[in-house]
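A single protein chain has been removed from this complex, and every other one stays in its place.
Then we have subunit A:
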Amino acid sequence: MTQTGLRLENLRILRRGRQLVALDTHVAPGAVLTVMGASGVGKSTLLAAITGTLPTGFRAEGRIILNGEDISRKAPEHRHVGILFQEELLFPHLSVGGNLAFGLPPRIRGRAARRTKIKEALDDVGLAGFAARDPATLSGGQKARVALMRMLLSEPKALLLDEAFAGLDAALRAQVRQLVFDRARARALPVLMVTHDAADAQAAGGRLIVLEPR
């Protein structure tokens, strides 16, 4: 039986041989799993294990299964796991459109077709006409939306949020959060959200795991 969604099977992250995080859980498509815990317990490290970008000195054991496929040995670029950080990390040398094009798979060929996809994505989040803009000139909320669309254009199969809303003020925060959750649900993406904010957890409405320091 193949199970859809994101399954962390006896996932253990070790730092220089000592266990930092251990987790065995499942996130169903369209559901949000919230992970909380004191700063430094290893929340970001957990997400790095899932994206396949653990820093040196760290090692992951166990399996990460995405829609029935074990991705734990795959290269990061072949895992199809999207991630959003607190900083939007838009590539500063590319225009807004260039950032989105970077996310768009090469499968979509032809300048016109790619341009149309990007335009649709921008229109979709109320940023029509922003393609040529320098990302540094956008407001916080606009950057967050570009980062979200860049990730969604790459057609991820799961979504990780590393305190993704922490940089936004309260009003904007609720708005962007809702946008992200709506999009994830519409695409039936399993979401793993790391946050410090109880309001984030509440809005997610899913299960909550609190990591304890060891």
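Note that in this section a residue touches a chain if its C-beta (ideal position, glycine included) is under 8 Å from a C-beta of that chain, and two chains touch if they have at least 3 such contacts; residues count from 1.
What we mean here is this: contacts and distances are computed from a predicted model.
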item: Protein name, per the UniProt record, of whichever chain is missing from view ("Nitric oxide reductase NorQ protein", "Acetolactate synthase small subunit", "SoxAX cytochrome complex subunit A" or "Putative thiamine transport system permease protein"); value: "Putative thiamine transport system permease protein"
item: Residue of A:Gly42, A:Gly82, A:Gly141 or A:Pro190 in touch with the missing chain, whole complex considered; value: A:Gly82
item: Full-complex contact with the absent chain, from A:Leu6, A:Val21 or A:Met151; value: A:Met151
item: Identified contact with the non-displayed chain, of A:Gly37, A:Gly52 or A:Gly206; value: A:Gly52
item: Full-complex contact with the absent chain, from A:Gly68, A:Pro105 or A:Gly129; value: A:Pro105
item: In subunit A, positions touching the absent partner; value: 48, 51-53, 55-57, 75-83, 85, 87, 89, 91-93, 102-103, 105, 134-137, 150-151, 154, 156
